[in-house]
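Working notes, structure below.
A protein chain is absent from this complex, but the other protein chains hold their places.
Coming up: subunit A.
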C-alpha cells in the first residue's frame, strides 16, 4: 500500500546495481533493522495476545499467574457471563445504533460540505473554508458545548450522541482534496454544456466516482462513534441510553459490577468470582467490531487518508 511508481516494493533488499557489492557494515545495519522491527512488533502484539489467551483460560489459572502467553485450561465461562449482564447487551445495541446513525449522518454532511468547497468557481469559497478551518484551531470549550446541547433540548436523548459530533472538519478537508484530485474539471465542464445542474452532477457523476472516500468517511465516523464515551458521560443520564463504552468503563476501569443489572443471585455470585475474568473477555468483545472494519481500512482508508492529507 505504500507503493507508487517511484519506489516499487521489491523482494530484493536495495537499489544496489548488480555490479556494486554490499559492504559488511550495510549488511549489519540491515540485519539490525529487521531484528528491531521484529522485536518491536512483538512488543505491540504481546498485550493483545495475553488478553486473548486469558479470556479463553480457566479463571483459576489466570488468577494464579499460569497464563502468560497461551490459554491454560480452555474455558468459555467468562464469555457466557457477559450475556447475562443486561447493561452490556443493551450497551452493545445502543453503540450499534449510534455508530450506524452517526456515520450515515456525518458522511452525508461531510460530502455536502466538501463538494462545493472543492469547486474553484464558488464565489466566497475562501471565506466559507475559513469558517470551517477556524473551528479546528479554536473552540468554545467543554462548558459552552454542554450549554448548547442543553439549550437545544438534546440532553439525555439519542441525538446528543450523534448530532454534536456529526462533522469532523478534518474529514471535510480530506474529502475535498479527494474531489479536487480525482474529479477532473473537464468532466464538470462537459456535463454543464450538456445541461446538467450542479446537484445533478454531484449525484450522478461525483458520488459514483467517490466510493473509496465515502467508505473512508463511513468507517472513520463509525469507529470514532463506537469508541467514544465522554460525550455519553456528560450528555446522558438514563442508563438505557448508555453506549457500550460507558458500561465498559464501569466494569473495566472502575471495577464496578452493578448487582441490579444481573438477573439472579446465583448468577451474581458466579459473576463476583468471574469479575477479573470478565474484564478479559469484555476487552475481547469490545475490540471485535472495530477490528472487523480493519480489512476495509487496509484497502481504502490508508489510501484515501494519504491522498487527502499529502496533497492538501
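What we mean here is this: a contact is a pair of C-beta atoms (placed from the backbone, for glycine too) under 8 Å apart; a residue touches a chain by one contact, two chains touch by 3 or more; residues count from 1.
Keep this in mind: contacts and distances are computed from a predicted model.
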item	value
Absent chain [UniProt protein name; select from "V-type ATP synthase subunit K", "ABC transporter permease subunit", "MaoC family dehydratase N-terminal domain-containing protein" or "Cbb3-type cytochrome c oxidase subunit I"]	"ABC transporter permease subunit"
Contact residue for the chain not shown (choose from A:72, A:88, A:166 or A:183)	A:166
Candidates A:128, A:155 or A:215 - the one touching the absent chain	A:128
Interface residues of subunit A (partner: the chain not displayed)	2-4, 6-7, 9-17, 20, 23, 25-26, 29-30, 33-34, 36-38, 40-41, 43-45, 47-48, 50-51, 54, 62-63, 65, 68, 109-110, 112-113, 115-117, 119, 121-124, 128, 131-132, 135, 137-148, 152, 163-164, 166-167, 172, 185, 189, 192-193, 195-200, 202-204, 223, 226-230, 234, 245, 248-249, 252-253, 255, 276, 279-280, 282-283, 286-287, 290-291, 293-294, 297-298, 302, 305-306, 309-310
